[in-house]
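One chain of protein is taken out of this complex; the other chains stay put.
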Amino acid sequence: MAEIYKLIHPVKYFNDYLSRKIRPDGRAFHEQRNIKLNVNSIKAADASAVVKCGNTTVVCGIKLELATPKAEEPDVGFLVTNVELPPLCSSKYRPGPPTDSAQVTSTLVADIIANSKCIDLKDLSIVHDKLAWVLYCDMVCIDNDGSLVDACIMTLMASLKTLTLPKVTYDPETEEISVDTSVRTKLNVNGLPVATSFALYKHEQSNIVLADPSSYEEEMCGGIGANLITCYNNGILCGSQKFGGCNLSIECEEEALKIAKERAQAVEEVVDVCIKNYELEINK
Amino acid sequence: MGSDNTDLKDFKLRPMKCECNYLSKSDGSAILSQGQTVALVSVNGPLDIKMTNQSIEKATLEVLFSSKGGKPAIGDRYKEHVIRQTCETAILGSLYPRTGITVTIQEMEDYGGFLACCINCTCLALLNAGLSMRHTFAAVACAIDELGDIQLDPAPAQLAAARATMTFVFDSRNKTLVCGFTEGSFSEDAHSEALERCRSASQLVFDFYKDIVSKYSYVIG
């Protein structure tokens, strides 16, 4: 019965839930979905992580490569991020070249990482003007059920935190490169940027902030993806993007920032615990 | 149809100049300069589109951004996304079901605050096209420098020295935030102060719209 009702009166169906202060999937407005995180499950990659926020699943793999740095910035390495949204993750996507939304998500993720300054690209330099690391970070979405950027940032950061760089020796005379994989150093990561998505919905003259929206909620709120994405790193805002949805009042914004701040701490804890457990495991 | 914005008061934006109906063949067009930053926008619609893209509830909005070089880049998709989302909230799409509205943006000159200029120019082009809208919208860019000072509508030199740059889009009804995007890192206080100052400055942009519209309604009326 409910399914039919949802098809016939999609907006009313959604409104009925909201007027009872509950969301269609049973959550309260500010409640977030459970997070499951697993690091280094892909052995072929240099570092990897899988994250599941509710149904949204994203896998990240990092591949290391060596390259010559750009002539204009000889002390800087490269961090290349890419988000893939294959047809597998949602019926909205067709096979073929990257869709607009995949490109937008890629830009958002790359911007957040760059703005948070969590990775100093100078750390990736090995020899001035000759050699630098390239980090290819590929994120593949397995299941897209909303709040995609949150999941992407989380899996990317978890992977970066476990990444170790092998020792490289470079002979300037012979230009010979030798890589010693047995000696590895950890990559320096400054803080842990956490993105939090919100959907904004106008319901009976009042604005409602839905934290961690599912793809159905995102759709109902008129956005392609989430309406509001705020990002914290070390307690400092490092990005706040708002697109579409209902207009954002000051109260709603304060509310959202508060939730985002709390979530940043929670996610930090999840990532730390996960990495600690992983390290205990391999050192056993 | 051109106009200078001479009333600058406390909130200084760079001078704006605009020409509506700049292109003869599109349904609505505008060219806008804010300081040395210039954008050209053409709006076509409502028009017939492919069955697969039609929506029975509202008009399908298509935004095309072409940079000065003409080469498409991933960053352009992001700009298109921002502008599409802004237009979608402003246009009363339900009045034009099963049709398409095309917005094309051409970059002319980028001397800081380009995306804000694009958004303002898009609004003028939509007004010129005569599409029904819920409200108009105005974008204001600002930069925060190392000392925490906020500079509205920054020029390239100020952008280079900035710790963070932000762009906010406000609607004309209650001046609530329609769209906003930031670069760089900053504190919450800086964010809310920048938001308030941009909100006040957006009135200048709305006044400018009114000025432009009154000039051309006087001519055609």
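A and B label the chains in the order they appear, each numbered from 1.
Just so it is clear, a contact is a pair of C-beta atoms (placed from the backbone, for glycine too) under 8 Å apart; a residue touches a chain by one contact, two chains touch by 3 or more.
Following the convention adopted for this analysis, contacts and distances are computed from a predicted model.
S.K.: Per UniProt, what's the omitted chain called: "NEDD8-activating enzyme E1 catalytic subunit", "Ribonuclease P/MRP protein subunit POP5", "N-terminal methionine N(alpha)-acetyltransferase NatE" or "Exosome complex component RRP40"?
M.R.: "Exosome complex component RRP40"
S.K.: Of the chains that are displayed, which are in contact with the missing one across the whole complex?
M.R.: Spelled out, the missing chain touches these shown chains: B.
S.K.: Could you tell me which of B:Pro15, B:Gly75 or B:Pro97 touches the chain that is not displayed?
M.R.: Selected residue, touching the omitted chain: B:Pro97.
S.K.: May I ask which residue of B:Ala129, B:Met166, B:Ala190 or B:Leu204 touches the chain that does not appear here?
M.R.: Result: among the candidates, B:Ala129 touches the missing chain.
S.K.: So that we can see where the missing chain sits, which residues of chain B does it touch?
M.R.: 20-21, 27-28, 44-48, 90, 92, 95-100, 127-136, 171-173, 206, 209-210, 213-214, 216-217, 219-221
Definition applied: only the chains that are shown with their structure count from here on.
S.K.: If we count contacts the way the header does, which residues on chain B are in touch with chain A in the complex?
M.R.: 74-75, 77-78, 80-82, 85-86, 88-89, 164, 171, 174, 176-188, 191-192
S.K.: Chain B touches which residues of chain A in the complex?
M.R.: The touching residues are 100-101, 103-104, 106-108, 111, 115-117, 222-224, 233, 236-245, 247-250, 253, 257.
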